[in-house]
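Now for chain A:
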Amino acid sequence: MIETLVVPLVKIAVLLVGILTAVAYLVLLERKVQAWVQVRLGPMRVGPHGLLQPVADVIKLIIKEDITPARADRWVYTLAPIIVLVPALVVFAVIPFGPETNVFGIRMPLHVADINVGLLYIVSIASLGIYGTILGGWASNSKYPLLASLRASAQLVSYEVAVTMTLVSMILMAGSLSMVEIVESQQARGLWFVFAQPLAFFIYFVGGLAETNRAPFDLPEAEQELTGGFHTEYSGIRFALFFLAEYANMIVIAAVATTLFFGGWLRPFPSVAALGLLDIVPGWIWFLLKTFVLLYVFLWVRATLPRYRYDQLMRLGWKVLIPLAIANVIVTAIAVVVL
Partner candidate 1 sequence: MEPAEPPVPPSALPKPAPKPPAPKAEAKAPPAPPGPPDQAPPDDLARPDYLAPLEQACPGGVSQVSYWVGDWTLIVPRDRLVEVATWLRDTPESRFDFCSDLTAVDWPPRAERFDLVYCLYSVPHRRRVRLKVRLKDGEAAPSVTGIWPAANWFEREVFDMFGIRFDGHPDLRRILMPDDWQGHPQRKDYPLEGPGELLLEDPLEWLKLRNAAREAEFE
Partner candidate 2 sequence: MTIAFYTLAAFILALGVLVVSTKNTVHAVLFLVANFLCVAMLYVLLQAEFLAVIQVLVYAGGIVVLYLFVVMLVNLKRGPETHVDPRRRDRMGLLIGGAVLAEFVAILLYGFAPRATGAAPAAAAPGVGNVEQVGWSLYVDYLVPFEVASILLLVAMIGAIVLAKKEP
């Protein structure tokens, strides 16, 4: 009973709380990192160094008036943020944060579920989030959100192909779809896959930037062009849900990249015995650290680069990334068969 019901439920609860907190602080981190890049201080007022700013933000978003435009499609309008958020959170179920660990005397793996199609599960669930984006824009019954949601969905659909292709080459390397087994295979080979597949990582990362609508691919919410994007008409808690989902998706992308390319919970250079003392640090800390670094790169890129234009984005996706990804799959397949 404890094994089958309570432990997973506790895990889910811990995970949800953790993710929501992480998202809240990711927003703060983004503001801080941007501020530092731009030679200013960022939020400083709420708590020491603005550390309580997320709390203030959440309170503000919750108590704000929640407006539904008069001619919006009420049901869909309400449903859209939920559709966006739920997949973003559900995906975390299969991400292994660490190896089997003793927690309060119970030996358990640090993931909610290890299903044998883990990677595909992530891809397919994540692809559902797009409905929220499209419907949010459509249901607002407003032109700018509609344009933005079209951009968003076209962008998501086309970059998903490239991202999935890179995942295929990772599957070929690991010989499994299970997230845990992918990490274990990296352990067995003593090699982070990023060193074997730098191109795949690059494509994955660029595609990830595009899929999460981050700069320089933040066209769907380019506020200078579309006054905010598909959630222009949203306010209050529903807007917060969109926001939450966006940052949760960022964490997903970073966490998956960590698992696939950076050896998940493994320490750096897992095959070099001389670095054995690094094992003192528990695996989940390694995992979080790597995810954090990747997230930092997300923010860094945003503070540095201008924004692509819609057609250029499409061209990059279809004419550069997808052919590269396919070529990568073929080369990987040949290499796997030959070696």
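The working rule: a residue touches a chain if its C-beta (ideal position, glycine included) is under 8 Å from a C-beta of that chain, and two chains touch if they have at least 3 such contacts; residues count from 1.
Selection criteria: all candidates are chains of the complex that A comes from, given by their letters.
Just so it is clear, the model here is predicted, and its values are computed rather than measured.
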Candidate number, among 1 or 2, whose chain touches chain A in this complex: 2
Complex contacts: residues of chain A adjacent to candidate 2: 73, 75-76, 79, 115-117, 120-121, 123-125, 127-128, 130-131, 134-135, 138, 146, 150, 153, 157, 177
